[in-house]
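Please find one structure pasted underneath; my questions will follow.
Note that one protein chain of the assembly has been removed; the remaining protein chains are unaltered in position.
Up next is chain A:
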Amino acid sequence: MSRPGFVLDVDERTPPLLMHQGEGFRLERLPLGAKVIYPPDSLPGIRNVDAAIKHALLNPHGTDPLPELLTPGMRLTIVFDDLSLPLPPMQTPDVRQRIIEQVLEMAAAKGVDDVELIAGNALHRRMTPAELRRTVGDRVFQAFFPEHLKNHDAEDHDNLLHMGKTKHGEDVEINRRAAESDLIVYVNITLTAMSGGAKSVSVGLASYKSLKHHHNVHTLRHSNSFNDPPNSAMHHSYERMKGLIDEHVKVFTIETTLNNETFPSSMGFLNKREWEWNLRDQASYVAVKRANELLPAKTRRRIWQSTAAPYGVTGVHAGLQSEVHPITLGNVHRQQLTEVNGQSDVAIYGLPYICPYNVNSVMNPILVMSLGLGYFFNLYKNKPIVRQGGVAIFYHPVPNEFHPVHHPSYIDFFEEILTESTDPVLLETKYEEQFATDPWYIQLYRNSYAYHGVHPFYMWYWGAHALEHLGDVIFVGGNRKTTARMGFRSATTLADALEMAKDTVGSSPSITYQHNPPLTLADVR
């Protein structure tokens, strides 16, 4: 049995602890008495994933087995999560490929001809053919690309269907092909508790008109946290939309969960607790760190971005979303949940090189903000690990770098909008519409590989709850200019950061370090 997660009390016997810091990492000696939240050890993966998938498809929850839902002449649409999941990308074969292949085998046996595969990328950038091929596998790619294997296009108004409004007046507008299918098969990877469930179809296939009802400051400030669906206004909105979608189209959901094998064996020390590092781990730490520092920036990025995680699959469940998702969440909690006793004055997070929006790309300052104050800050249930008015300390260099193809609207957002204000409400009311409807951004989103014009706003809203909650935000090793532009401060060392935090939390604050990744979800009591 894997060991459960636990909270370490830093004492004089504690070795220096590992911190991720962008495209690198370091050891840091934390002050005595600091708490460190560790995730449960990685769970054993399912040995025979294909058999588990087959079993799930033939024994679904709350619906007939998949083969019985397939009939000759039907319109079948297979939708899968895009490249924002999982992180880092998993070693091939991707679990989505394994599932899609089995679904297609069953469809072929039943004589289904009209099959369409759609990446549920919403307002994310389109996946390149190479990325699609990596996700769905060679056989599927060759058989369906490019006519029947596509990215969802949220700006192709002819191919969007407005299904109506929820009782809260939220527009539900999704991909027309999917909406008019006889059956949608949704292939999901639930990496964190926020993804999967009602989010899959109602977000993955939606348009801006639909997304703006939950991707806004008000909803995100009332999603405490968005990794705790029962307490997340955003997920309540997803559920309402899902209810409406279910009236129009049948959805067969296949959800998978992964274990915490986040880094390949050459960097196995990143998956281990520091006091358990053996000589080999220590040698590879020194070697990898040194080599990483000596490499040219470009090569370094390429190597990090080509890292693939040897994830094991911890669960495959299929059927009705409402019956499948609770099981999936149980699996996620089994792997990630750690109980924490009370909040602290200071929270520390080491931000890694990757977030959902910079796969094969560049982590720009807005994405750093969204990873830190959005994703990592919200990795909690019940209460944040840091108290209201406390200080968050992040480790990241926050370089002033943007990917001009993938993130064009981010550049303008950073250079023109953030210079005016960092207040999410003001940005939302004053500028969101303008960016969302800008024809040039739409052109780049549809035909190039750019994130939608409104996406940087969503990233900023992602941190809105943290911005409201925190008294101060400090980036250790952060670029002064970029952090200042975003309204944060930067420090050279942890000692300096704690010195700066004195103004807010006093000279002897309680400190909690959330040891991420591998991912930990703190259940704060």
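FYI, a residue touches a chain if its C-beta (ideal position, glycine included) is under 8 Å from a C-beta of that chain, and two chains touch if they have at least 3 such contacts; residues count from 1.
What we mean here is this: contacts and distances are computed from a predicted model.
Undergrad: Name the absent chain as its UniProt record does, using one of the following: "Cobalt transporter", "RNA polymerase sigma-E factor", "Transcriptional regulator" or "Phospholipid/glycerol acyltransferase domain-containing protein".
TA: UniProt lists the chain left out of the view as "Phospholipid/glycerol acyltransferase domain-containing protein".
Undergrad: Considering the whole complex, which of A:E170, A:E274 or A:D412 touches the chain not shown?
TA: A:E274
Undergrad: For chain A, which residues touch the unseen chain?
TA: That gives, for chain A, the contact residues 6-11, 13-16, 26-27, 29, 273-279, 282, 285-286, 289-290.
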